[in-house]
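Below you'll find the structure I mean.
A single protein chain has been omitted; all remaining protein chains appear in their positions.
Should a chain be cited, it is by its letter among A and B, assigned in written order, with residues numbered from 1 in that chain.
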Amino acid sequence: MLQQLLTAAITIGIGIAAAFAYFYGSNILIDRMFPGSVPGDRGTRNIRIASAIRPWLFLFPAIFALTLYLVYPVIDSIWLSFHGPSGVKWVGLKNYIWFANNGTIHEALFNNFLWLLVVPAASTFFGLIVAALTDRIFWGNIAKSLIFMPMAISFVGATVIWKFVYDYRGPGQTQIGLLNAVVTWFGGSPQAWITLPFWNNFFLMVILIWIQTGFAMVILSAALRGIPEETIEAAVLDGANGLQIFFRIMVPQIWATIAVVWTTITITVLKVFDIVYAMTNGQWNTDVLANEMYTWMFEGGGDFGRGATIALIIMLLVVPIMVWNIRNANREMGGH
Amino acid sequence: MLSIGGRKSPLIWAVHLSVLLLVVIWTIPTAGLFITSFRTADQISVSGWWTALSSSERNAVARTPDASTAKEVNGKYVVTGNVLQSGGSVAKFGWSSLHPTQYDVGQVAQLRDGTTLTVAKDGTYQWANDKPFSGTRRIFFTAKTPPSFTLDNYVHVLTANGMLRAFINSLTVAVPATVIPILIAAYAAFALAWMQFPGRSLLIAIVVGLLVVPLQMSLIPLLTLYNAIGHATVVPDSSLMGHVLTISGLGLHSDDGKMIGINPKSYLGIWLAHTGFGLPLAIYLLRNYMVGLPREIIESSRVDGATDFQIFRKIILPLSFPALASFAIFQFLWTWNDLLVATVFLSHQQDSLVMTGKLKDLLGSHGGDWEILAASAFISISVPLLVFFALQKYLVRGLLAGSVK
Partner (left out) sequence: MFSKLLSAVAGLALMAGAASGADLVFKPGAQPDRFHWDSYTQFAKDHANLKGQTLTIFGPWRGQDQTLFENVLAYFEQATGVTVKYSSSENYEQQMVIDTQAGSPPNIGVLPQPGLIQDLASKGFIKPLPDTTKDWLLKNYAAGPSWVTLSTYKDKDGKDKLMAFPFKIDLKSLVWYSPGNFKDAGYTVPKTFEDLQALTKKIVADGGTPWCIGLGSGGATGWPATDWVEDILLRQQPASVYDGWVNNTVKFNDPRIVEAIKTFGWFAKNDKYVAGGTKAVATTDFRDSPKGLFTSPPKCYMHKQASFIPTFFPKGTQLGPNKDADFFYFPPYASKPDLGRPVEGAGTLFFITKDNPAADAFMEFLKTPIASEVWMAQSGFLTPYKGVHLSAYANDVMRKEGEILLNGTTFRFDGSDLMPGKIGAGVFWTGMVDYVGGKSAQDVADNIQKTWDSLKK
């Protein structure tokens, strides 16, 4: 056991050291090869060469890892999407035609649309509120930690938690689900929440909002801290009240970060399948695309063709967000 | 900033109240799980967790020992015992499932088979007959029982064979899988935010696009690739480097110990996998943060002759600490809580199980051991929470205060 501990420590050390070594080593190397301190034209030329190479030096590990771990699988999936269940037989556009004509998929698309509308907005909103308000109170850090908890809890834990919220027992029986206990306490009749058509989608969304608010809070909180004191003090001197400061000064200042958080959560919504998978597996009209992708890909031996097709469509849905981000990036860097 | 609220006390009260409300709503479900983790499986399935806090009245069933163990008292054969295991008081009892609350405590019930049964308020019962008899009997009773909690779930999880090993394995996966992507992403983000080169906005777009690639999609192509590399690569056996890598578990060896290739299921493989999967978000978040850093500082350093590498190390990195810390928190807890990548890229043998896998192993084949799940959840949450607390101070350091344009 002690040896294992030691092995683990060495392993961790080697891994991290190797990563550091690359950046230091390569940068020192480039500075040696093209020293800018050489006087005259050669120095200028060296600086120019070095600064042309250096971005790629900085980017290389990232590009390498992204290509290997994400781009390559995407290309593989494009290829798979034109093939049958085991990825051997060429089927042309059949998988896409199936996608376009499948009722379950349409339902999943509609639900996905609901999720995209509600979850990013709600999570960002609550995250922003918490981030802003906890700045002003002495127990802010405790509050933040508690809001952050759902984010840190394992997914397994989260499903059990919500089982004990949405659990349904017949009328007249002891309810062990919190929501039904509250409803019956007020004299209502218990509901099988996750089977209620349409509304059950929202009960599932609540879970993701509950988790993602912690994410939004942490990022936005860091951004809020970055707003210079003077800006706010100036506003205070001008007689602005708390709400005005929040909406007129703080929100515009961190607008870019809000957009980032929104984008990230939107993408999370497109990807997350475990909530739906574990709570309903898409039954009672709660299906979403990611869940369909997962079940087609792995269940019952897997149909890689259809799984890949759904995955690619999910990726297509994100194109508008990509375009918007490029435009943003171009604007930010317009001054360069 | 703190001064704003302080000036207007009604507002600060509103702030306190609304934060409190949010915190309570956010915490109640988790609190439920926490309480659940101290209850037994049987309690969990019959009553809500909130009832565990106060004493509750419930119907229950107890079974007597076999009547052949009856003791003779005053010419009667009596079986005695107590229906309550951990205190409380009995209100009613019965001997038939049809009428479980037929008698008040103290009453003597006449049973169909000629025996008599009585239960006292403290739960002691007497089941008597005139002649020796046999068999057992169920006693139905209604009792008010005090809250009862158990540490058994935690003991069960923590003392499971191999849990410590799984804990170390988890750390071995999570720590480098957090540090490496941050380092790589920080450099890439800096390049994308402050360096000029052709194709920059295209790269940014690709990064955003890659955010949405579902993990599940990558698993099979990657594992196939790993296996292909594993079978093709030949590493000289005698090299010192190879030896070091072997003992440190990087996995540059085959199953039978010979140095013939890269073991597809090794720590190196899983670190790189987590790095790949975590990079898009890391680059996206960090670039966005870095692009907001004050241009004057960077430009003036450039004028002073600092290279980009120096600017990055001496200016960007320290200023980006809040963003680095917040990403570190997330990346750590994703890798810590991950089960999917670990089961695919690490072997699922006992000695290389990570904690999430080990915890899952404690459940029966049919799952649904809520009490174990609950205790496990709180054991595994402790480490990410520690990381959160440790890094939280970097989130609030306000390094940028006063320096942003």
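Methods note: a residue touches a chain if its C-beta (ideal position, glycine included) is under 8 Å from a C-beta of that chain, and two chains touch if they have at least 3 such contacts.
Worth saying up front: this structure is predicted, and the values here are computed from it rather than measured.
K.L.:
Using the touch definition up top, pick the residue from B:42, B:104 or B:122 that touches the left-out chain.
P.N.:
Once the missing chain is taken into account, the touching residue is B:42.
K.L.:
Which one, B:54, B:74 or B:97, makes contact with the chain that was left out?
P.N.:
B:97
K.L.:
Based on the whole complex, identify which of B:132, B:318 or B:367 touches the chain you can't see.
P.N.:
Looking across B:132, B:318 or B:367, the contact with the absent chain belongs to B:367.
K.L.:
Which residues does subunit B use to touch the chain missing from this display?
P.N.:
Per the touch rule, subunit B residues meeting the hidden chain are 40-42, 45-46, 59-61, 63, 96-98, 100, 135, 138, 140-141, 161-162, 164, 219-220, 223-224, 226-228, 255, 264-265, 339-340, 343-344, 347-350, 357, 360-369.
K.L.:
What residue numbers in subunit A mark contact with the hidden partner chain?
P.N.:
Those residues of subunit A that touch the unshown chain are 1-2, 5, 84, 86, 91, 94, 98, 102, 159, 163, 167-171, 173, 192, 194-195, 277-284, 295-296, 298-303.
Methods note: only the chains that are shown with their structure count from here on.
K.L.:
Averaging over Cα atoms per chain, report the distance between subunit A and subunit B in Å.
P.N.:
The answer is 19 Å.
K.L.:
Any idea which subunit A residues touch subunit B in the complex?
P.N.:
1, 4-5, 7-8, 10-12, 14-16, 19-20, 23, 27, 31, 36, 50-52, 54-56, 58-59, 61-63, 65-66, 68-74, 76-77, 126, 129-130, 133-137, 140-141, 143-157, 160-165, 174-178, 181, 210, 213, 215, 218-219, 221-223, 225-230, 232, 236, 241-242, 245, 256-257, 260, 263-264, 267, 270-271, 273, 290, 293-294, 297-298, 304, 307-308, 311, 314-315, 317-319, 321-323, 325-326, 329-330, 332-333, 335-336
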